[in-house]
Every structure is written in C-alpha cells, then in structure tokens.
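Down below is the structure, laid out as structure tokens.
Complex shown without one protein chain; remaining protein chains in place.
Note that the chains are named A and B in the order they appear, and that numbering of residues resets to 1 at the start of each chain.
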Amino acid sequence: MITMKYTVLITIAALVYTFILGGRVGMRRLKLGVDAPAISGQTEFDVAFRIHMNTIEQLVLFIPMLWIAVTVIGDIWAAAIGAVWIVGRMIYAAGYTADVNKRRPGMIITLLSTAVLTVMSLWGVVQAFLS
Amino acid sequence: MITMKYTVLITIAALVYTFILGGRVGMRRLKLGVDAPAISGQTEFDVAFRIHMNTIEQLVLFIPMLWIAVTVIGDIWAAAIGAVWIVGRMIYAAGYTADVNKRRPGMIITLLSTAVLTVMSLWGVVQAFLS
Partner (left out) sequence: MITMKYTVLITIAALVYTFILGGRVGMRRLKLGVDAPAISGQTEFDVAFRIHMNTIEQLVLFIPMLWIAVTVIGDIWAAAIGAVWIVGRMIYAAGYTADVNKRRPGMIITLLSTAVLTVMSLWGVVQAFLS
C-alpha cells in the first residue's frame, strides 16, 4: 500500500528520466562508434555521458533528501519541490546538448531544489531535537 | 526489528556485490600499474572500471524502485525480482570480462528486473490515486 503517492510518483519519474539519459549514452555509442569500454572520444558522446553522470551524482543526493524532507513538509510540498528538480534536469540536459556553456541554468535549478529540501530536512531535525 | 526480511537480504546482497566489483577495480590498478587518479589506460582495467561504474548507475535506480515496489507487491515478490537483478549483474560482469560484445545479455536481464519493478510501482501509484 503506497502512502505519499505524489512523492512516490516524482521519485519514479526522476528514476525513469535518469534511466532515459543513460539510454541516450548507449545510443550515442552506437551512432558515433565510441566502442565500450571507452568513456570519451567525441564531443557529442562526451556531452551525453556527462549529462547522465552528473544526473546520477545529483540523484544520489536528491532521493534521500526528498524522503527525509517528506517527513517534515508532507507529500504535496516534497513532490512539488521534487518536480522542480526534474524540470531542472531537463533544462540542464537540453542546455548542455545545445552548448556546453548553457548547462548552468538547469544545474542551478537542480541545486536550488536540493538546497530547499536540505533546509527543510534540517529544520525537521532541529524541531526533533527541541521537542 | 527488520521487516521485509527477504527484500532486505537482497538489498544487502546487491550492495555487497557492487562493493566487490569496486574492489576488483582497485586490484586491477595494482596488477596493471594504472595509478590513481587515472581512470583508463589498459583495456583490462577499463573493462573492470566500466563494469563497476555501470553497476553503480543501475544500483541507484534499482534500490529506490525495489523499495517502492515492495510496498505494492510485498516482500517475497520484490525480493524475487531483485534476485534477478543481481543475477543479471553477475552475467553482465562475466560477459563483459570475457568479451566487450558479450555485455548485453546481462544488461538486458538487469533492465528487465528494474522495468518490472517500475511497472509494479506505477501500478501501486495508480491504485493509490484511484482509492
């Protein structure tokens, strides 16, 4: 029985989106002839590889923080802030693919989402210690 | 007190197996003289590095999805599908080590396991929204 249904849905969406970014790396390998186990070789491949890797790096911070924050701010708010994270990642991937120097706006949106979840989580911990 | 004991056991096994793949990378460093911080240099090292890294990429999708799915399909089924993931990773590592082109069957088994967990998780979310 699923509780926190909105936050579960956002979690699944974040995981599926990260999976799709990984699939793009595999497709770029085939298209550009960057044979495994190489992890660089052509800029178009390298960009797809970094988009995926950077999203993994952010995902492993985001998912635990989301699930701490949900116990503090509830299902709807956690899911809303989590949705911003996914949008940030989409803007990051689109920007980075268009131009390496356009990767920052999406990155900043991602980081703001995780930062808000972190502040809310710390607020919950402070409350727990004070109560 | 541990509940969901089968799924906990599968989680521990997946984490320990991923740790072992990381240990192999360290041993290949010593054996082949690929000194840190290099992350490539010789094919035998590169293959071990990619097996570990790819397993990390899959693990961060698998573990959260497993623990969403377990609330929908219960301990035994989640653990059974999770066991397939671990077997897929073992076939992936063995295949990739033997021949770069033999990495796909294990990869597909891994992805099928995660895909089934994803579909079950989404089914649980749909039920939660309808109820």
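The rule is short, and it goes like this: a contact is a pair of C-beta atoms (placed from the backbone, for glycine too) under 8 Å apart; a residue touches a chain by one contact, two chains touch by 3 or more.
Note that this is a predicted model, so its numbers are computed, not measured.
S.K.: Which listed residue (B:I63, B:A78, B:I109 or B:V125) would be found touching the missing chain in the intact complex?
M.R.: If we include the chain that is not displayed, B:I63 is the one touching it.
S.K.: Please pick, from A:L61, A:A80 or A:L112, the residue that touches the omitted chain in the full complex.
M.R.: A:L61
S.K.: What residue numbers in chain A mark contact with the hidden partner chain?
M.R.: Where chain A meets the chain not shown: residues 39-40, 43, 46-47, 49-50, 56-57, 60-61, 64-65, 68, 71-72, 96, 100, 103, 114, 118, 121-122, 124-125, 127-129.
S.K.: Extract the touching residues of chain B with respect to the undisplayed chain.
M.R.: Looking at chain B, the ones touching the missing chain are residues 1-3, 5, 8-9, 11-12, 15-16, 18-19, 22, 35-39, 52, 56, 59-60, 63.
Basically, only the chains that are shown with their structure count from here on.
S.K.: How far is the middle of chain A from the middle of chain B, if each middle is the mean of its Cα atoms, in Å?
M.R.: 19
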